[in-house]
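What follows is a set of notes on a single structure, which appears directly below.
Just one protein chain is left out here, and the rest sit where they should.
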Amino acid sequence: MNDQPAKAGGKPASEEIQLSGHIIDSLVLPRAFDAIMNLGGEFDVLEFRVGKKKDETSFARMRVTAPDAATLDAILTQLQELGAELVSQKDVATSPAPRDGALPPDFYSTTNLNTDVRIGGRWVRVEHPEMDVAILVDRAEKRAFTRPMVHVKQGDPVVVGHDGIRAIPLERARESEIFSFMNSAVSSEKPKKLAIHDVAREMKAIQARGGKILVVAGPAIIHSGAGPYLGALIRAGYVHVLFGGNAIATHDVESALLGTSLGVNLGSGLPVEGGHRHHMKALNVIRTAGSLRAAVEQGILKRGVMYEAIQKDVTMVLAGSIRDDGPMPDVITDVLVAQDAMRAAVRGVELALMISSMLHAIATGNLLPAFVKTVVVDINPAVVTKLADRGSWQAVGLVTDAELFLRELCSALDVAETA
Amino acid sequence: MNDQPAKAGGKPASEEIQLSGHIIDSLVLPRAFDAIMNLGGEFDVLEFRVGKKKDETSFARMRVTAPDAATLDAILTQLQELGAELVSQKDVATSPAPRDGALPPDFYSTTNLNTDVRIGGRWVRVEHPEMDVAILVDRAEKRAFTRPMVHVKQGDPVVVGHDGIRAIPLERARESEIFSFMNSAVSSEKPKKLAIHDVAREMKAIQARGGKILVVAGPAIIHSGAGPYLGALIRAGYVHVLFGGNAIATHDVESALLGTSLGVNLGSGLPVEGGHRHHMKALNVIRTAGSLRAAVEQGILKRGVMYEAIQKDVTMVLAGSIRDDGPMPDVITDVLVAQDAMRAAVRGVELALMISSMLHAIATGNLLPAFVKTVVVDINPAVVTKLADRGSWQAVGLVTDAELFLRELCSALDVAETA
Amino acid sequence: MNDQPAKAGGKPASEEIQLSGHIIDSLVLPRAFDAIMNLGGEFDVLEFRVGKKKDETSFARMRVTAPDAATLDAILTQLQELGAELVSQKDVATSPAPRDGALPPDFYSTTNLNTDVRIGGRWVRVEHPEMDVAILVDRAEKRAFTRPMVHVKQGDPVVVGHDGIRAIPLERARESEIFSFMNSAVSSEKPKKLAIHDVAREMKAIQARGGKILVVAGPAIIHSGAGPYLGALIRAGYVHVLFGGNAIATHDVESALLGTSLGVNLGSGLPVEGGHRHHMKALNVIRTAGSLRAAVEQGILKRGVMYEAIQKDVTMVLAGSIRDDGPMPDVITDVLVAQDAMRAAVRGVELALMISSMLHAIATGNLLPAFVKTVVVDINPAVVTKLADRGSWQAVGLVTDAELFLRELCSALDVAETA
Partner (left out) sequence: MNDQPAKAGGKPASEEIQLSGHIIDSLVLPRAFDAIMNLGGEFDVLEFRVGKKKDETSFARMRVTAPDAATLDAILTQLQELGAELVSQKDVATSPAPRDGALPPDFYSTTNLNTDVRIGGRWVRVEHPEMDVAILVDRAEKRAFTRPMVHVKQGDPVVVGHDGIRAIPLERARESEIFSFMNSAVSSEKPKKLAIHDVAREMKAIQARGGKILVVAGPAIIHSGAGPYLGALIRAGYVHVLFGGNAIATHDVESALLGTSLGVNLGSGLPVEGGHRHHMKALNVIRTAGSLRAAVEQGILKRGVMYEAIQKDVTMVLAGSIRDDGPMPDVITDVLVAQDAMRAAVRGVELALMISSMLHAIATGNLLPAFVKTVVVDINPAVVTKLADRGSWQAVGLVTDAELFLRELCSALDVAETA
C-alpha cells in the first residue's frame, strides 16, 4: 500500500502554497513553518507582506520542498488544515469508493473547519462540516458534502489528494469574554463567576434569536442533586437538543420516582438502601410502561430532567454504551444509529454545553463544526484536556463543580429550579 | 406503584435472620447492624456466639423490626447481600414477567456473589452469577440461572421477595499478597513491584492449569508504546480473552502499518503528521480488506496486538461506542449484542486484568462474578474508585503507569516484547 | 537499638485487655481482631457481652498473645489507639528524656484522641491533645500534657510503654448531617448544597455561643476571585483564627492594590501583564511599609482578606515555605516557630474550614484534636485523601470548587461579599 512512511530513494517534490489573513498573531504562519520542518521538508519564502497595524492582514507565499512525494503529501495535508491554498488553482479531484464503507487510499479526511472545494473553477462550500469524514462531490449540481466512511457506497465520488481544497481557519476572537479563551481551560484557580455569566449572556442571545442550544449531560448531574437546575433550564426554553446516555435517564427516573440517585437520598445526602436495586427498579418501571414518553403520558413520571425534556419536546438522543444496565427503552443501542441521530440533531446548534460527561462529550465533539461555541464543564481537568486533544480545540473548558455551575447558571438566567 | 419510599402509617413488620462465618472480623456483623439502623429499623440479638480464636467462626441470630413492610423489605434486601438467611426456611418465590424485557415489581436483583435459592427444600446454586440481573427458576429441573432484564420473556418465572435466597459472602483472604487487598487501591505511593510479581505468579499458575485470563485493554496501551508488551503476553499464551473497543484496534493497526499512534511516531515519540489522517487511513485499510482477520490473511497486517490475538485465536470482543470513527469491521456496534458476547466470553475466566480502560473495564466489571480475581491498572486513581463504586469491589487497583506496568509484567514472566 | 523488627527467638508474651462501648458497630472490635492477627499475634476471647439493642453498649475482654515482647508491644500500641485498656490497672510509667529534643526509646507517641493516663490510681485527662507528640507527667500536680519532641528538655518525665494509658475513641455520630460522614469524602458526584448548609448552620451555632472558627486558606481563593466572599465571612465575624502562607497574603494584596492575582485581572478574568511583576510589586509595597498592619494603618491597604482580618483583629498566622517570594514581613519564616504559633492559636477552635490549601491544611490537621469538626474543601480529591491518610480522619472532605463553595456559604449565612 502507498500509505507507508516515506522511503529513502524517492524523488524530491515541491509545491507552491499561499497563506493569508491574521497569519502571524493567529499563529498560522509559525505553525506552518513548524509543520514543514517537523515533517522533513524545506521552505523558501517567495513573497511576504506583514500587516503593519493590528487590523491589517498579512500574506505569505512560499515554495515547499520535500525529499519525496509522500513527504510532500504529508506536509500539504497539514498545511491545508492550517488554511493554506495551493497556488496552482486546480479543480478538486475525486476517485470512486472501492466498496461500500471504504474509501480510495488517498482520500481527503476532513477537519471540523468550514472547507471549500473547487468545482468547475469556482469555490464551493462543503455542506455539514464534520471532522474525520470523507467529502463527496456532485459535479452536476456543483455541490459537495461530508459523508462518514461507514455510509459511503461503492462508486461514490470521493475527494482525494490536495488540489482544489481549502480549509477556512477560525480567526481568534478578540472579545473580552469566555469565548476568546478558545482551546484553553479556565482552571479551577481562575474566576469562573464571570465565565458563567458570559455563558448565560450567550444563551439569552441565542434564545432571543430563535437559535439552538445543545446540552450534553452526564449522570453526575443527577447524583450531585443538580437535576432540578437542568430541569429548570429546559422548562425555561434554554435547551433545544439534549444528548445523554442510559445512566442519566435511569438516575433521573430513579430520582423522580424514589427520591434517590444510585441509592443516595437527594434530600438528605445519605445512602438509603443498596443502590443497585433502586436503579434496577427505575429501569423496570419504564420498561414496563414501554418508554419514557409513555411513562409521562401514563402519569408515572411526573418530574425530572427526562420529564421536562419530553414536556418541551426537546430533541433528545440517548445513546447506548456497553456498561448500560437495562437499558431504558428510549436508548439507541446501536452506536452507528445513535451517531446518525446525533449528527442530524446538531445541525443548526450554536452553543454546546457539555456537563460532567466524557464519552458523550467526546462523541459530540467529533460531530460538531469548529464554529459552534462549546463549553465543557467538569471537575476533572483531564476530561477537558482529552476533548481538546481529539481536535475539538474550539472548546472552552471550565474546571469546576457541575452542581454549583448549574446553580449559578440558573441564577444568572433568572430561572428557578424545578421541584 | 409500590416502589415508593415507605409512607407513614404502615404497620410494623419483623423477620428473624441469622448470620454465620467470620462475621466479626470480615465486618459482616457491623455492616448488618449499620444497615438496619440506617434504614430506620431495630434489632434484637437473640443468640450470639463469638469465635474465641481466630480460626473459629461466629454466629448471630436476631429479630429485625421495621416500622412498615416496605422498610423491612429494604432492610432484608441489604442483609441478604451481606449473606444473611431468613430463619424461616421457605422456598424461593417467583412471579411471571409481565412483558418481554420487564420484571415483576418486587423482583430480586442480584449481586455478583455466588447465590443459592431454595427449591423444594434444597439449596440450589444460581448459575452464571452476575450483578444487577434477575434470577429465573426452573422448578422441574431444580435449576436457577441469572438472566439480564432485557432478555426476560413474558411469563418467565422470576425470583421475587426475600424467601429462600442466600448470597455467599466472600471471605477476606488472609494471604500476604496483592489479592488480599480486595476492594482497595494500591496507590502510587505504595510499592508496586511486589504487586506486579504477585500478578505474574497468578498468571503462571492459571496458565499451568489451563485456566483462562482476560485482558481488558484501553488505547493508551498503544499510544504509550506498550503494544509490544501486550503482544508478547498474547504470543506467550497468557491472554485467552481480550476485550477492547474500536480505539485500541484502530491505533494498534495504525501503529502496525504506519509506525504511529494518533499520529505520534512510536519510535521517536515525536508527532509525525496531523494525527487524525493516520487513524482514518488505518481504518480504511482494514475496511477495504474486509476485517482484521482478512487483513492478516491477506498479509496486510503483520504485527501488533490484533495480529497476535488473531494468530493465537484469542477470544476477542471489540465493543462499539458512540465516539468511534470508522469503525473497524470487527467492532460490534450494538451494545446489547456486544454485552452478550462479553457475557459468554467471561465464563471460566479466573483472572481479569483491566489496563487503561474505563468504559470497557466498568462494563466488564458488571459482568464478572465477585470470585474472579480482578486487577485494575490505571494512572488515574479515579478510574479504580469508579469501578469499586459500581460494585466490583473485589477489584484490586494499581495506580501506576500502564506502559511501565506491562514492561515489568513481561519481565516478571520472562517474556520478550514483540517487534 | 531495641526498635528493630521482632527477631526469631524471643519468648512469647501476653497481656489481658478490655474494650467497651459501641465496639461492634463502630468497628472497634473487628479492627482490634485485625490488628492482632496482622501483627502476628493471637487472641482468646475471655468474656463477651453484645448490646442486644442499638443503644446498648458491648464489652469484650481477651488475652492477647504474641511470639515475643516486641510484637506484643506493637500490638498493644495499636489496640490502645483503638481505645483498649490493659486489664492490669497499673499507673502510667515515665522515663527521663535522654537529651534536649529527644525521647526515651519506648516513648508513647500520641494519637489526636482525648487520652487519659493513670496517676496515683486515678485517670487524668492529658491536656492539649495533639497527634505524634510525647506526653509529660507532673506527678506532684497530678497533671499530664502533650509536648512536641523538639521542645522536650533533658530529664523531662516522658510517658513510656503501655501501662496506665487509654485513648478515648470517638463515637460515630448518628446525626443526619455532614459531620456524620467522618473520615469520608463528599465526592463531586454527591449533593453539596446540603453539606454547605450544614456547615453554615454549624458556623451560626458556634458564633452564637462565642466559640472559635478557624479558616485555613490557600491562594486559589484569591486567584479564583473568591477573596470577597472570605473577606465577607471575616467581616461578619465568622472567622476567629486564620492560617495561611505567603502566597495568599501576597495575592490578596496584589488583588487589593492592582486588581489582579498572579497577573490575571479579577474583574475581567483576562491576563493583564506578566504575572510575576505584579506579585513582586505587592510584596515590595508591604515590605516598604513595614508590615501588613502598617500598610493598613498608613491607608495603603484598604480592602481584601488581609485588610478585613486586621480590622477584625483575627488571630492570624502566616507560615513561611521554601517556595515563597519576598516574603511578606508578617510571614513567620522559621517553621518550628510557625508551628508553635499555630499550636497556640488552635486552642479552643471548634470548627476548622480548610479551603484550597494542602500544605497548611496538613500542618493544621497534625495539630488539631480529633474532636474538632473539620471540613476540607478542594477541587482535587487527592488533597482530602492525603489529609485523611495522615491521621486527620475526623475530616469531612468536600470535593468541589472553592469559589462556588464560598459563594454558596456566604449566601447560606446571609452575608454580602465585600468590595
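We just call them A, B and C in the order they show up, numbering each chain from 1.
The criterion applied here is as follows: contacts are C-beta pairs under 8 Å (C-beta built on N, C-alpha and C of every residue); 3 or more make two chains touch, one makes a residue touch a chain.
Everything numeric in this text was worked out from a predicted model, so none of it was measured.
S.K.: Among C:Leu46, C:Ala205 or C:Leu336, which residue is in touch with the absent chain?
M.R.: Final answer for the missing-chain contact: C:Leu336.
S.K.: Using the document's definition of touch, tell me which of A:Ala13, A:Leu29, A:Ala66 or A:Leu82 contacts the absent chain.
M.R.: A:Leu29
S.K.: Give the residue, chosen from C:Gly21, C:Pro98 or C:Gly211, that touches the chain omitted from the document.
M.R.: Of all options in C:Gly21, C:Pro98 or C:Gly211, contact with the hidden chain holds for C:Pro98.
S.K.: Consider the whole complex, including the chain that is not shown, and state which of B:Ala200, B:Val264 or B:Leu318 touches that chain.
M.R.: Of all options in B:Ala200, B:Val264 or B:Leu318, contact with the hidden chain holds for B:Val264.
S.K.: Over the whole complex, note the residues of subunit C touching the chain we left out.
M.R.: Subunit C touches the chain not shown through residues 1, 3-5, 38-39, 74, 77-78, 81, 98-99, 101-103, 105, 107, 109, 111, 131-132, 149-150, 257-259, 270-274, 276-277, 279-281, 283-285, 287-288, 300, 319-327, 329, 333-336, 338-339, 342, 359-360, 362-363, 366, 380, 382, 391.
S.K.: Which parts of subunit A are in contact with the chain that was left out?
M.R.: Residue positions of subunit A that touch the missing chain: 24-27, 29-30, 33-34, 36-37, 42-45, 48, 50-54, 60, 174, 381-382.
S.K.: Across the whole complex, list the residues on subunit B that are touched by the chain not included here.
M.R.: Touch with the absent chain occurs at residues 176, 178, 180, 186, 188-195, 220, 223-226, 264, 266-270, 379, 399-405, 407-408.
Methods note: only the chains that are shown with their structure count from here on.
S.K.: What is the chain whose Cα centre is as far as it gets from that of subunit A?
M.R.: If we average the C-alpha coordinates per chain, C ends up farthest from subunit A.
S.K.: Averaged over CA atoms, how far is the centre of subunit A from the centre of subunit C? Could you give it in whole Å?
M.R.: Their C-alpha centroids are separated by 45 Å.
S.K.: Out of subunit A, which residues touch more than one other chain, so two or more?
M.R.: Within subunit A, the residues that touch at least two other chains are 270.
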